[in-house]
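Note that one protein chain is taken out, while the other chains of the complex remain in position.
The block that comes next holds chain A.
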Amino acid sequence: MARVVVDVMLKPEILDPQGQAIARKLPQLGFEGVTAVRQGKRFEVELDGPADEAAVERVRTIADTLLANPVIETYEVRVLEDN
């Protein structure tokens, strides 16, 4: 069973108040040197067959249709190598 990962991120120009809240907390915890945090989503899609080119293309269509909203988000699709 192959697994394909889809990482979804807000476009860089879009305000991410959740990421900002995380970044503001870090110095209070003693973590210095972090200038910004952006929060995204990771999806692991399990396939019933191999992650060949056609299957990955299908996951890309899934990402574009449902997992990401291309108006506000970008996505990256990659096959998990530990299959």
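Assume a contact is a pair of C-beta atoms (placed from the backbone, for glycine too) under 8 Å apart; a residue touches a chain by one contact, two chains touch by 3 or more; residues count from 1.
The working rule: contacts and distances are computed from a predicted model.
S.K.: UniProt names the one chain left off this complex as which of "Multifunctional fusion protein", "succinate dehydrogenase", "Carbohydrate ABC transporter permease" or "Phosphoribosylformylglycinamidine synthase subunit PurQ"?
M.R.: From the choices "Multifunctional fusion protein", "succinate dehydrogenase", "Carbohydrate ABC transporter permease" or "Phosphoribosylformylglycinamidine synthase subunit PurQ", the unshown chain carries the UniProt name "Phosphoribosylformylglycinamidine synthase subunit PurQ".
S.K.: From the list A:I14, A:V34 or A:L80, which touches the chain that is not on show?
M.R.: A:I14
S.K.: Just checking the interface: what residues of chain A touch the absent partner chain?
M.R.: Within chain A, the residues touching the omitted chain are 10, 13-15, 17-18, 21, 66-67, 69, 71-72.
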